[in-house]
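Of the protein chains in this complex, one is absent; all others appear in place.
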Amino acid sequence: MKKRIGILTSGGDCPGLNAAIRGVARASYALFDAEIIGIRGGYKGLIEGDYQLMSKYQFSNILTMGGTILGTSRTPFKEMRVVGDDNVDKVAAMKENYEKMGLDCLVTLGGNGTHKTANMLSQEGLNVIGLPKTIDNDIFGTDFTFGFHTAVDIATDVIDRIHTTAASHNRVMVVEIMGNKSGWLTLYAGLAGGADAILIPELPYDIEKVAEVIEKRSIENKNFTIIAVAEGAMDVDEARMKRKDREDKRKEEGTNFISVRIANQLREMLNVEARTVIPGHILRGGSPCAYDRVLSTQFGVHAAQLISNGTYGVTVALEGEKIRHNSLAVIAGVPKPVTPSNYIVRTARSMGVSFCDEEE
Amino acid sequence: MKKRIGILTSGGDCPGLNAAIRGVARASYALFDAEIIGIRGGYKGLIEGDYQLMSKYQFSNILTMGGTILGTSRTPFKEMRVVGDDNVDKVAAMKENYEKMGLDCLVTLGGNGTHKTANMLSQEGLNVIGLPKTIDNDIFGTDFTFGFHTAVDIATDVIDRIHTTAASHNRVMVVEIMGNKSGWLTLYAGLAGGADAILIPELPYDIEKVAEVIEKRSIENKNFTIIAVAEGAMDVDEARMKRKDREDKRKEEGTNFISVRIANQLREMLNVEARTVIPGHILRGGSPCAYDRVLSTQFGVHAAQLISNGTYGVTVALEGEKIRHNSLAVIAGVPKPVTPSNYIVRTARSMGVSFCDEEE
Amino acid sequence: MKKRIGILTSGGDCPGLNAAIRGVARASYALFDAEIIGIRGGYKGLIEGDYQLMSKYQFSNILTMGGTILGTSRTPFKEMRVVGDDNVDKVAAMKENYEKMGLDCLVTLGGNGTHKTANMLSQEGLNVIGLPKTIDNDIFGTDFTFGFHTAVDIATDVIDRIHTTAASHNRVMVVEIMGNKSGWLTLYAGLAGGADAILIPELPYDIEKVAEVIEKRSIENKNFTIIAVAEGAMDVDEARMKRKDREDKRKEEGTNFISVRIANQLREMLNVEARTVIPGHILRGGSPCAYDRVLSTQFGVHAAQLISNGTYGVTVALEGEKIRHNSLAVIAGVPKPVTPSNYIVRTARSMGVSFCDEEE
Partner (left out) sequence: MKKRIGILTSGGDCPGLNAAIRGVARASYALFDAEIIGIRGGYKGLIEGDYQLMSKYQFSNILTMGGTILGTSRTPFKEMRVVGDDNVDKVAAMKENYEKMGLDCLVTLGGNGTHKTANMLSQEGLNVIGLPKTIDNDIFGTDFTFGFHTAVDIATDVIDRIHTTAASHNRVMVVEIMGNKSGWLTLYAGLAGGADAILIPELPYDIEKVAEVIEKRSIENKNFTIIAVAEGAMDVDEARMKRKDREDKRKEEGTNFISVRIANQLREMLNVEARTVIPGHILRGGSPCAYDRVLSTQFGVHAAQLISNGTYGVTVALEGEKIRHNSLAVIAGVPKPVTPSNYIVRTARSMGVSFCDEEE
């Protein structure tokens, strides 16, 4: 059985992309007579016809490499169906290039946006398989996405380092962690790093309650406080606004970073020394941790098996110790937010970690 | 509601023990009027009455610490019911000290041996809750034990480091990884580190097939080979022997380390430069990884909730994203071996990793 | 011989402080009949009389700890001689507390500011010994300060992680590294991390030349560029201004971070995707690297030997493989800037790294 497979990586880069690509490739070569075409720079490469036939050896020595050997780009889903100034019908171009390459299947590695486009292409009649990658862990239907645990490791290491400087200087440290819409990364790293408060988009915070955390610790002679805040966190007032209004409000305030605003507020309210730490892109770089190497490889192998069986229109998923798959039509673009009833949220509250939200 | 809780850690030390202890303690203090008694040196401390009332502050700053603040020891289950030269009835002594401490519950952190004793004490009428810790991941009923992923990280790092020296010197490197009866650690680290062959106790190996892996790579111009072997791995002949006979045979051969034997055999068979690496206790030391800190904390909190509800005679377990518990009577001493049908075993085979076993 | 020694840590915290404190203490206990008094929170504690007699065991288990067990604070030298609103004569208070404690010697661990005050106290007649700690490495008379190499390690790790994300996204990444007046940290980390341009306070940059670096790489089909910039870097125009004017100009521009300004400029000039990474306090936290543990210990032991010999008014220094000391009067407050003729600067230029300065 001969099959031609196209692979692309789309959206923000993420540890484990190369391990997953290697998994798809090696298992495909093992399971059937595979030809693999690497599409450059995500959907952009599919639209513009930027691709090349890969040789087996190109998948060697990439298991431990960060980033993606295929390159990536962000093409928002909502622009996919729009014909822009360049007068290119992107959907038609992608279908055309799929045919031109003679693909039996397109494998797309990405997050929620990537999956939406993957689903559209599937409904347009292409054979598509998705692999859920994102440091945000916010894809419905899978216990974990790959890249997440590596990012948790790095963010936890940041909080560990901040602990000593916070304690030595009696400071409030506000650590801003990636996650625009999703608080999973901040939640896990905050719990693993022993943060005193965790502020995430899904659980809008009350700055008065943040101040209370610091004051309560001060009474207990704990002279420093660590606050882990997701970049997309918002306070209870902002949470009631429309997104557009919220963005306008922030622009007016001139605060690019939520951590900077919180530190400013706390300084004013409590007269404490408050500092911000914004690790940013550090969280998505470098070699994947062992967990993500195994998960990426398992996802890649599962995709190859699906191709071997002719099962398309699905995305791979982790469920307990098993690898499964879900219909793209069902999960595409469906987020997986942190909810107050999540076991880990309740665990954190039991440990005395405050979310500074309405429930407390 | 006032409750007195005794905690002990038993068996080999393991990353996450302190995080789990902290989890039990903090959540207990939060959920009810808790008094916590630390029992020193595992069951030995329970037998000898070596314990102390802990203060809250003793659970601070231990989240990231390796080892166990309570100390540990190994008292094999089979000796528990035996009255030795010291004429001490160990079971009676443990029950007596449980009464003397006025405990409402005993929390035991350990592996399969620890759980067997925990179950016995439960059947003797004590209130007991188990927490599954082991770098071996071989406890029935839980997706993962805590300590496992930290050990996988360390073992993977070892294999990563060995890669460069193997490639520079055209060597066969045999990396021996802890795991006397269980191959999980070797399997995960081998897959994460890109080992070419993985030899584990559950899948007896044929040394001829190991040699074939090296020869096949040599034909493909790959000048080095990495073999990950669990310390308890055995070849197909040994697997047919009784344990006692196998141990006698090894003693006669004078090989303490399976990796040394394999390297010797390969040198003789293939005239290659073969070296062994035996990281040993490095794999169980140091700070737990973020995954294990979160898991240990969740396990500890769950134990506190069980105590709060008066649910005893169980051990805590991970199932997908949820924390559950199993009856001690059901899981005590039941191992969880790697089986050929495990998804990760099939993943590894699809990736071209050889187990050198009968199936191949 | 009985001696009473006071120790304080002053200025920003830094990896190796605890190792150095331990070094002073252990060697003092070994060399003479020592009593050690820990002064809390830097010179503030000396002024306010916040101190305690330490016991031997307080110096155990701190070798690997980040931060400082004594706490620290920043009291600028220029305010030392000024009597403020609180009407406290700080110098008199420090002398008084020195007498009250019955000290034979005061050991101060800190940077240039700390050494200025140490020298003043020495000239006031106190027995003072300095230990050069700073992640900036800008203290005259010593090859290296402790804390520096740990910070270089962390900053290099940041650049390593940024590499994969830069390459995957075809981005210009501007990494801002601590160092207000000193470029050593940026220089070492930039060279170790393979940065393409290094911008430091001592060598004012021309933004046009920064743009040229990117364009030249683009011509060579290198699709990404890493720029390491010290937080105190300035362009050639700013370098000609007085400090006050420069600060006013920046305030007007509204740019807190030099990396943000540079990224904005490059985006405008070249229409590239440019991102900033600002690790900040991460660089000074956590356990010291092996190099700094050894250096801190050697510095601490040397200080104890000086006390044993009755040699005061000096600061400890590294010279090749030897530990020496310099007169406080000679080195206090004397900075050690990077100069164009430094071997490492010329090394970097030979490697094709651009400083974008006037020389190029």
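As written, the chains take the letters A, B and C, and residue 1 is the first residue of each chain.
What we mean here is this: a contact is a pair of C-beta atoms (placed from the backbone, for glycine too) under 8 Å apart; a residue touches a chain by one contact, two chains touch by 3 or more.
Bear in mind that the values here come from a model prediction, so they are computed numbers and not experimental data.
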{"item": "Listed residues C:31, C:91, C:236 or C:334, member touching the removed chain", "value": "C:31"}
{"item": "Hidden-chain contact residue, picked from the options B:49, B:286 or B:352", "value": "B:286"}
{"item": "Contacting the left-out chain in the complete assembly, out of B:160, B:212, B:238 or B:319", "value": "B:160"}
{"item": "Missing-partner contacts on chain C, residue numbers", "value": "23, 26-27, 30-31, 63-64, 143, 149, 152-153, 155-156, 160, 188-189, 191-194, 289-291, 293-294, 297-298, 301-302, 304-305, 319-323, 342-344, 346-347, 350-352"}
{"item": "Residue ranges of chain B at the interface with the undisplayed chain", "value": "9, 12-13, 17, 65-68, 71-73, 154, 157-158, 160-165, 167-170, 173, 254, 275-282, 284-286"}
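In this section, only the chains that are shown with their structure count from here on.
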{"item": "Touch-based graph of the chains, sorted into line, ring, star, complete or other", "value": "line"}
{"item": "Chain centre separation in whole Å, for chain C relative to chain B (CA means)", "value": "43"}
{"item": "Chain A-chain C separation of Cα centroids, rounded to whole Å", "value": "35"}
